[in-house]
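Here the complex is missing one protein chain, while the rest keep their positions.
Just so it is clear, A, B and C label the chains in written order, and each chain counts residues from 1 on its own.
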Amino acid sequence: MNFASDNTAPVAPAILDALVEANRGFALGYGNDDWTHAIERRFCEIFEREVAAFLVPTGTASNALALAQVTPPWGVVLCHSESHIATDECGAPEFFGNGLKLVGLSGDGGKISPDGLKTALAGYGGHSPHQVIPSALSITQATEAGTIYRTNEIASLAEIARMRSLAVHMDGARFANALVRLNATPAEITWRCGIDVLSFGATKGGALAAEAVIFFDSEVAAFFGERRKRGGHLLSKHRYIAAQFLAYLADDRWLALARHANAMADKLAAALTGMGLRPVWPVEANLVFVVLPRVLDAKLKAAGADYYVRSSGTLQIGPDNVLVRLVTSFATGEEEIDRFVNLCRL
Amino acid sequence: MNFASDNTAPVAPAILDALVEANRGFALGYGNDDWTHAIERRFCEIFEREVAAFLVPTGTASNALALAQVTPPWGVVLCHSESHIATDECGAPEFFGNGLKLVGLSGDGGKISPDGLKTALAGYGGHSPHQVIPSALSITQATEAGTIYRTNEIASLAEIARMRSLAVHMDGARFANALVRLNATPAEITWRCGIDVLSFGATKGGALAAEAVIFFDSEVAAFFGERRKRGGHLLSKHRYIAAQFLAYLADDRWLALARHANAMADKLAAALTGMGLRPVWPVEANLVFVVLPRVLDAKLKAAGADYYVRSSGTLQIGPDNVLVRLVTSFATGEEEIDRFVNLCRL
Amino acid sequence: MNFASDNTAPVAPAILDALVEANRGFALGYGNDDWTHAIERRFCEIFEREVAAFLVPTGTASNALALAQVTPPWGVVLCHSESHIATDECGAPEFFGNGLKLVGLSGDGGKISPDGLKTALAGYGGHSPHQVIPSALSITQATEAGTIYRTNEIASLAEIARMRSLAVHMDGARFANALVRLNATPAEITWRCGIDVLSFGATKGGALAAEAVIFFDSEVAAFFGERRKRGGHLLSKHRYIAAQFLAYLADDRWLALARHANAMADKLAAALTGMGLRPVWPVEANLVFVVLPRVLDAKLKAAGADYYVRSSGTLQIGPDNVLVRLVTSFATGEEEIDRFVNLCRL
Partner (left out) sequence: MNFASDNTAPVAPAILDALVEANRGFALGYGNDDWTHAIERRFCEIFEREVAAFLVPTGTASNALALAQVTPPWGVVLCHSESHIATDECGAPEFFGNGLKLVGLSGDGGKISPDGLKTALAGYGGHSPHQVIPSALSITQATEAGTIYRTNEIASLAEIARMRSLAVHMDGARFANALVRLNATPAEITWRCGIDVLSFGATKGGALAAEAVIFFDSEVAAFFGERRKRGGHLLSKHRYIAAQFLAYLADDRWLALARHANAMADKLAAALTGMGLRPVWPVEANLVFVVLPRVLDAKLKAAGADYYVRSSGTLQIGPDNVLVRLVTSFATGEEEIDRFVNLCRL
């Protein structure tokens, strides 16, 4: 019963098979190989336009490099106060961005609201050169709370950002989970509603270590190759990261993997709700946040359930309860859900 | 006939098998897994002492993070002028080191000499705070010229460095190639002769993407975990990078792979020498540098031989010749050597 | 009627006289002069212990260099959300600190409370290496709200900081204003209650451009000379910055200048209170924050009064009012106060 994170899952078999399959003969390094050329074309297909795509091994690299590309050192990246870039990357965006500033906005269910964004932006301007300058908006899709921005919500935020000349970044570590829930196309939830750069994750979705930075305007990507190399994020045997992404995107595999993860979260949420343990935020991706009595938490842990207790700045939990995060993945089995749910019954 | 780089080779089958084998069940991310614990112990065995080891996906990351750890921003890293950190990493050491300075020393066959180091150091001191401060020495083993520092040579350089309180770093992207040639132990050519931190490469030797930063004094490694994470170089599904290194180091596999690569270089060098094309530097690892007539270069390229032409600041080549670098690897076959050599015959 | 800032004031005549007096003959540059040696000794007297003191031309440099010295790049500086370092230095601390993070705490009247600090610190720990690490506390004395930390308040905050190994920095841009109000010694409100490094400002107090970074433990100041030089903050004709500070500190001049500024603020506050315009925060230094009807604001501006309207995250102002900041200085005349106050009468 491992619900600790989607990165505790193994590699999806078809993706690992692709790695093995790629292990034939010699190939030029650093992306000058057939696999990389193929995935570059594939990204253009997936997003229905020319894109500039760069593969990197981690989500932190993907986010930090992308943000550094669109934000000057005296710039502010507006993000959710609970976003991964703000809380879990040990300051990587500030490091890659030469001291840029992240400003965390609150917002229900991990989502930034248009009003919240407007209010934050209203605090800037007219105090140059003493004040830093809002330069980018970063939203997470799906969010760290397991919720999903609707297409019109993204468009609203992006429009507000555009009015102030902010670039718009999407942290898509769980992009596929959002996509399949929205029943939309990749284009529809990215550049068509105002996203400039996407950190497109495959690792949590089933790859070994494969993330892509996708620029929807290749001019914005100028010298990003140098930036990536300089950050140590250009893999030498590059075919293997490209092969992972190719397999992930082939035959709608990424969608199928995400659908399974989401379905397992739905099943878990439904069962918990049925016994009075309603998730605290809408379960729209593969994360379930629920308040458990401490006694139940202890029982579950004792029985081998693996998950993290989370703090919350906004929820009132009470001393006898804990807020827990349950993450499902492509690898989560129905029987794990059943076993967990049964343990929750008294 | 691919002699372009050792990173054009595929993954050694046993290492890929280990990846596949690791793909069972769930495992905590970020290095909290059994594979990582095992490789940490294994490094201690290999080096015959407690070490602090950190895995990263690229050699550039390994070098730049290691140097940033032992060099302040106002510090100088003395290195060979043709070293990888100086010429091929797009300024990664300067980036990770917050603007530290690399100073390249010349030296025959890619090696820094004790006299060269002393002369360079003599130029510093007595001009604080206007002048940057020599803080680290970085040597490459095997060097980019395919030569190898002898144990006593390393000890001499390290002793000079120690007198000026410099940390000593070894870029060991081809560490195994050097090791098997010297017939020494890993301890003997590192901490026992004064190395403080080693960038221990496995990728060129046969891994997919696996490099380790090895600190021989764990106090020097303080907060290196944060530095790595902040650089985006902490892999989430960490078991797979650990599994690569475990397989690389198991059963003396790394030594066998390196011995083969070196043997192929030896064979190539001997054959070329036999026909009057003597390598310009001693062939001690898996690189052969040789001056070819342009007409032969064209013939080889036309026949499908893949390698890079190099410039040299010190060698006189002449207008009708080119200096070429031929790199062998664990995957180089004898028949490739034979075919190449035959093409060199008129 | 200039109440815009204490930096709109000219230079105190005695300090300018000292500049003119220093303009005799040759003197070695970069601090190797008699004036600098004298001010270094003087700081030791003033603070009743050996200190390491470094002069710089701006308060932003002083703060940013000091914080960078005591905070690693993955560190957090906890400060008040309205502090100068957080809102008015265009990210200088993040730049000099290679991407360190400022975290702003709320707190009444510009002051961080012990409980607020404890609560903030409780949010860190146990999530290494993903989370940044609280590394320094920065408090402002006097605060941007014109209030003053009592000695025991500083000691309480410093004690909490010490328990978590945080360095404690004091932004003393208005250090003298606080000192004379507290009727304490410089030692008592700094190192004796736990301050590690002080940004000691003289510019707002009457100098031309003179700020000092004072380390109370010289080991903490290691290589700060290089850091300052590298930041471009080591003046070549250094005697003139030293001469300013010498004159500022001579004959208790700094205290007299600050007492006058504070007295003018007191007089202004008393008069405004008398007519129902009570300052919103205690007037303890040389700043008066008061809510004015917009109609009065317009009248004052029309009459030539110069001051800034401020926003406040916590105060409810109402649409017909504005919050204004009135700053007095050594140069503020009683007649300016009288004229302003008279204008406030209907």
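The rule is short, and it goes like this: a contact is a pair of C-beta atoms (placed from the backbone, for glycine too) under 8 Å apart; a residue touches a chain by one contact, two chains touch by 3 or more.
Computed from a predicted structure; not experimentally measured.
In the entire assembly, the chain absent from the figure touches the shown chains A, B, C. Only one of B:Gly25, B:Gly99 or B:Gly304 touches the chain withheld from this view, namely B:Gly99.
Only one of A:His84, A:Lys111, A:Lys204 or A:Arg227 touches the absent chain when the whole complex is considered: A:Arg227. When you scan C:Gly75, C:Gly91 or C:Pro134 for touch with the missing chain, the hit is C:Gly91. In the complete complex, the residue from B:Gly123, B:Gly304, B:Gly318 or B:Gly333 that touches the missing chain is B:Gly123.
Per the touch definition above, the residue from C:Leu117, C:Ile214, C:Ala331 or C:Cys344 contacting the chain not shown is C:Ala331. Mapped onto chain A, the footprint of the missing chain covers residues 30, 72-74, 98-99, 128-130, 132-133, 223, 225-230, 234. Chain C meets the missing chain through residues 2, 4-5, 7-11, 13, 16, 19-20, 22-30, 56-62, 64-65, 89-92, 95-96, 203-204, 208-209, 226, 229-237, 240-241, 306, 331.
Seen from chain B, the chain kept out of the figure touches residues 73-74, 87-91, 94-102, 123, 127, 129-132, 311.
One rule holds for everything that comes next: only the chains that are shown with their structure count from here on.
By the residue-number overlap criterion, the interface of chain B with chain C counts as same, with over half of its numbers used by both chains. Superposing chain A on chain B by their CA atoms means rotating through 180 degrees, a value rounded to the nearest 5. Chain centres here are Cα averages; for chain A and chain C they lie 41 Å apart. Centroids of chain A and chain B (each the mean of its C-alpha atoms) stand 34 Å apart.
Centroids of chain B and chain C (each the mean of its C-alpha atoms) stand 50 Å apart. Along chain C, residues 73-74, 98-99, 129-130, 132 each make contact with two or more other chains.
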